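Apart from one protein chain that is not included, each protein chain of the complex appears where it belongs.
The chains carry the letters A and B, assigned in the order they are written, with residues numbered from 1 in each.
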Amino acid sequence: MKLRNPSFARSGYYLLVLVLALASGEQATLADGKPIRIGIATALQLQVGRDTIDAAQLAIDEINAAGGVLGRKLEFVAADETEVPETGINAIKKLTTSDKVDVLVGGYTSGVTLAQLPHISAAKTLYLGIGAASPAITAKVKQDYENYKYIFRVNPLNSKWLATFLVDYLVNLVAKEQGFKKIAIVGESSKWVQDLVPVLKGGVRDSGVDVTLTELFDVNTSDFSPLFSKVRASGAQYLVVALSHASSDVFVKQWSDAQVPLPIGGIDVKSQDGDFFTRVGGKALSETTQIGFMRVPLSPVTVPFWDAFVKRFGRKPVYTAGGAYDAIKVYAASVTRAKTTQADAVIKELEKTDMPVTSGRLVFDENHDVKYGPGFVMPMMVQWQQNGERAVVWPKDKATGKFILPLWIKK
Amino acid sequence: MPRWTRWGLLALGLIVLGTAPSWIDDSYWIGVLILGYLYGVFASSWDFMSGQTGRENFGHAMFVGGGAYTAAFLNTKYGVSPWWSLPAGGGVAVVIGLVIGLPTLRLRGPYFALATLAGATILQRLTIILWEQTGGEEGISDLMPLVGSPVAFYYLALGFMLVVATILVLLARSPWGLLLRSIRGDEAAAQAAGVNTTLHKIGALLVSAFFAGMGGAFYAHYQLQVGPTLFSITVSITVVIMSYVGGIGSVYGALGGAFVLTLMTEQLRRVGEYRLLFYTLVLIAILFFLPRGLIAPLWRRLRNGGPAS
Partner (left out) sequence: MVIEIVIYAAVSSAIYAMLAVGFTLIFGVARVLNLSHGTFYALGAYFTYTYNGLLKLPLFVAALLAIATVAAFGVAIERVMVRPLRHSGLAVLMITLAMSLLIEQVLFLTFGSETQNVPSLVSDKVTVFDVDISGQRLLAFGVSVVLISGLWLFIQRTRLGNAILAVSQDAEGAQYMGININRVFASVMGLSAALAAAAGVLAAPFSKVEPGMGLLPMTKAFSIVILGGLGSIRGSLLAAIVLGFSETLVGYLISSSLTELVSLVVILLVLILRPAGLFGKHVAF
């Protein structure tokens, strides 16, 4: 074969090599059965994802140092589920079919988890959710037990409970104590907020608090001036926020720069980051946010975990860290009791869980969801103070500081 | 090299793929191949229109996403069987193609390209803005699968791709295809020769849209979920790159391009976040060094292997 164009032939040769290389592919190395494999699906690019991985590593190292589970060591494989459902599905598929994990741990965006559920069910693999809050995730457990018994939520409390707690804060601290009886509710249009808002509104209305405006905006919004303007025009005195994926950084900066005459508070996940205050140049002063765990003794496990995490990784953990740590400990305990990693047996033991975790005392309800209430798991409201630290301002019996107003609002 | 050899190679390849579920026991890779086939449908449908007529569509994702969301609505809100989604998805994509194509294909210059870019972005924004109906960023979940097992899905996808590819290649080889390519060559001359270029461009776009929409619906009933990323520029660009790798205008080349690139990015999964970077580097490299692509020229090479070529 006479080749007129040698460089072209070269590219053809490369192509052939390429195709052969691809065809040899990556046959999965089967787990040889010895270590127990944990698959972690989380948004690796974000703080919540990094903390998930690090906390999981911490838990695994502690368990392995104590001899492992049933004499077997624990190991984990991570997959990036991002905040996009499609990538999330691929992550689950990879973990269950290619990496053949024994249990899945993770989650952050509720929409992603919801999209993953059918695939998790098809793979008949246990899933311990540690970051997504929509009640819809665990709703299927009771409705379709046979297919969805694999789903558990270890963390956080679902949005319904988060809303219930927020109502308590708004009615008692914001309205009764501070005198702000008119509130506006704004949030991103994600699923967990959609689940939260009706409960919130219903709850406060019964106690004489007036909701003057409710608006959900799309997650990509970056200019909030029209929103602030509407809020002010509605006569509200306090601005309740529900933010997780949206740009809290920009929201808070714009709120502070324009000195909007309303204090803000609610659930702001990004504000739960230890470095949020410095990230926004201190403009988060006086913002209140709900938080699932902080360095307070919610249970005997909380402070030791917090300190160990800070010592090893040099930063403060966010809520998914506690969740990941707890999930692995809970799983290990259940497997130990079940004396096998076989899903059905472990499920039976998981359902009997009653143990201290970083956020309190974990017991699963009939939907395999975290039980809410005093003595079980309850969140707190924390507020950014002058020194860049957070103080717990609600509930009163756990308070570590005084509630403050934004600098430009005089009472 | 005798003429039949390249067909022999092709037949061998088909046999290998056709029996894949038997010798690949890792269902993850079966899934990857399925994705490759679906992208083959997207890429070849793109190439049929843009490769042949030279009017580049930068928003092919609008057909894919349009078909997928149609499937999602019909299935989750009205309980329609997934099999109806396929033609329905194709139909909706055709409508989208009409809306975008009719006003802009009569113009010369970059207007069609810009309009398609805008079209896909508008649809993406709409799915987020109308989040109450479309589920917003998190999309619609819980679609019913077309068939039960991964193996069944595999053969269905393979069959789907082969049927679509055959139809498109036959159309491209037909007198109509010749007409379309004349538009790429010199539109003014074609018009002067009496060809109603606008009509044919629109026709090609609608064919392209139909198959891409069907593919989108298929994809929806495989992933069991749809979201705004289906309308993203990433999808549109991926399809274009696959066609470039395959050789613009050949239609069958796009299949090869889709196959190669899908497998390649899976191998790169370890450095997963670098995937898009890799894609764009490939595109840039091809634009500069291999403007005719890789697959189609290779195929032709094999045919012309004799010394007198």
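In this section, contacts are C-beta pairs under 8 Å (C-beta built on N, C-alpha and C of every residue); 3 or more make two chains touch, one makes a residue touch a chain.
If you're wondering where the values come from, they're calculated on a predicted model, not measured in any experiment.
Under the touch definition stated at the start, the shown chains contacted by the missing one in the entire complex are A, B. Note on the undisplayed chain: of the listed residues A:62, A:75, A:168 or A:218, the one touching it is A:218.
Only one of A:226, A:297, A:373 or A:401 touches the absent chain when the whole complex is considered: A:226. Touching the missing chain, out of B:10, B:170, B:193 or B:277, is residue B:277. The missing chain, though absent from the display, is touched by one residue of A:177, A:206 or A:257; that residue is A:257. Residues of subunit A in contact with the chain left out of this view: 45-47, 189, 215, 217-218, 220-227, 229-230, 233, 247, 249-250, 253-254, 257-260, 279-281.
Those residues of subunit B that touch the chain absent from the view are 54, 56, 58, 100, 103-104, 106-111, 113-115, 118-119, 121-122, 125-126, 128-129, 233, 237, 240, 273-274, 276-277, 279-281, 283-284, 287-288, 291.
What we mean here is this: only the chains that are shown with their structure count from here on.
Work out the mean CA point of subunit A and of subunit B, and you get 36 Å between them. Looking at the complex, you find that subunit A touches subunit B at residues 1-2, 4, 8, 11-12, 15, 18-19, 21-23, 25-28, 45, 80, 83-86, 89, 93-94, 97-98, 109-112, 114-115, 117-119, 189-191, 216, 218-220, 245. Contact residues on subunit B toward subunit A in their complex (touch as defined above): 1, 16, 24, 26-29, 31, 128-129, 131, 135-139, 141-142, 223-225, 227, 229-230, 260, 263-264, 266-267, 269, 272-273, 290, 294-295, 297-298, 301, 305-307, 309.
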